[in-house]
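With one protein chain held back, the other chains of the complex are shown just where they sit.
Chain nomenclature is as follows: A, B and C, assigned in order of appearance, with residue numbering initiated at 1 for each chain independently.
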Amino acid sequence: MVDLSVDISGLKLKNPIMPASGTFSEDLAEVFDLDRLGAHVTKTITRGWRDGNPTPRVCEVNGSMLNSIGIPSKGVGAFIEKVVPFYAHYETPLVVSISGNTADEFATLCSEVSVPGVAAIEVNISCPNIEEDGKAFAIRPSSTHDVMRKLRAATELPLWAKLTPNTGETSEVARAAEEGGADALVVANTILSMAIDINTRRPKLGNLMGGLSGPSLKPIALRMAYQCARATGIPVIGCGGISTVEDVIEYLIAGASAVQVGTATFIHPTIMLSLIDGLEDWLSNQGLSSVKDLIGTVIDGEQDEAVVFMEAAP
Amino acid sequence: MVDLSVDISGLKLKNPIMPASGTFSEDLAEVFDLDRLGAHVTKTITRGWRDGNPTPRVCEVNGSMLNSIGIPSKGVGAFIEKVVPFYAHYETPLVVSISGNTADEFATLCSEVSVPGVAAIEVNISCPNIEEDGKAFAIRPSSTHDVMRKLRAATELPLWAKLTPNTGETSEVARAAEEGGADALVVANTILSMAIDINTRRPKLGNLMGGLSGPSLKPIALRMAYQCARATGIPVIGCGGISTVEDVIEYLIAGASAVQVGTATFIHPTIMLSLIDGLEDWLSNQGLSSVKDLIGTVIDGEQDEAVVFMEAAP
Amino acid sequence: MDDVPSIKAFELPLSVKSNEPVNDEYRLLVLAAPHDILKRCRAGQFFHLLCPQAGGETPYLRRPMSIYGFYPEKGELHFLYKVTGAGTRALASLALGDRLNVLGPLGEPFTIADDWQNLVLVARGVGLATLAPLALEANRLGRKLTAICSARHPDYLMSTDYFASLGADVITLTDAEGTSDLDNLEKVIEGLIADGRADAFYTCGSNRMLRLLQIIGERRGIPGQIALEQQMACGIGMCHCCVRPFNRGDRQVHLRVCREGPVFDMMEAIAW
Partner (left out) sequence: MDDVPSIKAFELPLSVKSNEPVNDEYRLLVLAAPHDILKRCRAGQFFHLLCPQAGGETPYLRRPMSIYGFYPEKGELHFLYKVTGAGTRALASLALGDRLNVLGPLGEPFTIADDWQNLVLVARGVGLATLAPLALEANRLGRKLTAICSARHPDYLMSTDYFASLGADVITLTDAEGTSDLDNLEKVIEGLIADGRADAFYTCGSNRMLRLLQIIGERRGIPGQIALEQQMACGIGMCHCCVRPFNRGDRQVHLRVCREGPVFDMMEAIAW
């Protein structure tokens, strides 16, 4: 028997496989038993009601996809009334993803969702901050630190900070999140992208631009997961392009303590179950008794620290 | 007859297809007549001699590749003596790509390569700047502006600034390059990525991390090309993941005046010729008499300016 | 554990029994499917199909397809599709014995209210694929059905024999014969209403038809349902990419085509 359980700063998960925010909902309970997952992570909510972006909201690009769903949200009231009780039927811990346009609004929401039944809060700091010219909080270390301190003060629950790949300062942002009070880092969100229909000459997304997810994102997000694991002392949850058990293993070796699966669930709704089973088989074939023995075992010892944190010269 | 010629701030190219730096060299003359290309762009050189990064220097990732070649360079002397005269045998204009560790060294090199036979200088500001904690110049608007002003003062030749996707401030960096004196923008270089061999647990690149190029990069670089065309008044040269004539058209519609083809040449060494022919055919099928009638024709009019420049909410 | 939803949708590979052209635009795909899946199917629902790699193209997202027919006795699941892009081109390449990964059944089916004795089905082109199984259901419930089938050309009229065999009155309208314009359609429908043969409308696909049916429905107080399409990623309600706007009272709401739909109240739908 292989021990698949991991510990995310005190929150124990029975296995390291969980869904990524926005690619999971109660609806999936009609496809398989959600209690098999390591955690449940909800779509990001905002305090008030929001409509989301114009359609089309998704398109395909070369074996991956773009989305500009926006964050349609029924607001925090509806969420606490309807969604939190749904997950109370499961043993798997519930992680609630939240977001806000300003640091204060964000922090208010953070305290509002700190209710029984919620095991941790994932703060989606990859969303635009209207106080910083619309830049996402997690683009800069300073705005990351500021918002994390306010969020930290707003709740006793574990805080997972979800980072964006739309930055040139991943390690610095990761450290700012840690110093600001994050208990774990979720690495990463989608990267800003675009596609144009050459026949109509219109952008393929109603919102012009959107986030790239799926296999194309993997090498970028894996690099960030590695950088964050090296740069901080808190657990990293890898996310981006995972669709095979080899991808899961690659993230764990790079230093991630758990992983989130997003777009792959759209292609194979039951994929998270296959990943859990596949990981167990692989570990047992390798003679490993615990997934913890795999985490962070990348052999990079001969490498200069400078190489790890500097930008590579192209 | 379709007119394929384009004008890059006064430099006239017979067609908008040229190679990307580092994926082209004199060696390709043994595969096809290089005079068919719109421009010749050399591998980035540095002032002094450099060895490049440890091997392995490339690996495959999901239908794309990572590289960490580094910038092996024989130095500026050997370059002017051997490489510049080679290209004198062709009518196609020569664009020399250069880079430096500090802004001053960069500027010195810029004036040193301003020799007869060189039509324009591409400044690879996506390389680490040792005065800014090893961050590439083009990660931040301020360091972009500083280095561009020094480069501008060092030469009379057209300056093309090559931007990096490793930033959250593409539009700002583009404007800083324009204000600093760039005549055109090359958008973009590779994005920092990683891959690990799960059997050996070693990074697949000798340098740990490297740049992602090929089809996976396209939606990201296309988005940047669009942002740069919107944000500045100088020509944009699109680069990233181009491997079909549809890709070329998509970049031109997004606002690029020309394109660079990189990794695709490794897969099909003659692909640039097919792209030139394919573009001509497509334009003529569309009843367009000049490629200039296609450039920047994306239909985005109904979109809020804010959407274009802000980060999309994922 | 109680109150946990039961499993309703299944991801599974089905083997191809046949995949033949119906005319030069449409093809019929027949899959061998397990009895317990077929028993769950309802008219108006759809499956989300994972199209294979074919001819150098790799469709990534699944493609939604209405259930054209489901036959628990024969163990068959039918789709009628039009080849339009990479995904449907890939479907067209499937041969006997190949496997196709399907997810379903998904979405809310058509409903037939107890007092809807005379049903009128109005469809054009591939819309017939979605409405066809409704005829079977109407037949099972002993309702009268009139199927108004519109197409560019008589050659593209599909399923008319199928409708007729289920006891439906079939009215065909084609562009080629100059009978498919909205004015004529309106006349035909008003004729049915006058004869007391229109308690409810079922339609799908065409914007112009929707608008006409809404006007007639409003004027005559006749309800109806419409099956709508929208691009989909997950197909099961998670991603919110497939929303469309609907009128609910004096508000507009966004509903997911894959989850609250694809069948919606005809009067609430908003023409696009």
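Operating definition for what follows: a contact is a pair of C-beta atoms (placed from the backbone, for glycine too) under 8 Å apart; a residue touches a chain by one contact, two chains touch by 3 or more.
Remember, predicted model here, so these are calculated numbers, not experimental data.
Engineer: In the complete assembly, which of B:Pro72, B:Gly134 or B:Gly181 touches the absent chain?
Structural biologist: Of the listed residues, the one touching the omitted chain is B:Pro72.
Engineer: Can you name the residues of chain B that touch the chain not displayed here?
Structural biologist: Within chain B, the residues that touch the unshown chain are 22-35, 43, 51-52, 55-60, 62-65, 67, 69, 72, 89-90, 214, 263, 265-270.
Heads up, the rule we're going with is that only the chains that are shown with their structure count from here on.
Engineer: Which chain lies at the heart of the structure, taking centres as C-alpha averages?
Structural biologist: A
Engineer: On a CA-centroid basis, which chain has its centre farthest from chain A's?
Structural biologist: Measuring from the centre of chain A, the most distant chain centre belongs to C.
Engineer: So what's the Cα centroid distance for chain A and chain B, whole Å?
Structural biologist: Using C-alpha averages as centres, the distance is 31 Å.
Engineer: Would you pick out the residues of chain B that each touch at least 2 other chains?
Structural biologist: Chain B, residues with two or more chain partners: not present.
Engineer: If you look at chain C, which of its residues touch at least two other chains?
Structural biologist: Within chain C, no residue contacts more than one other chain.
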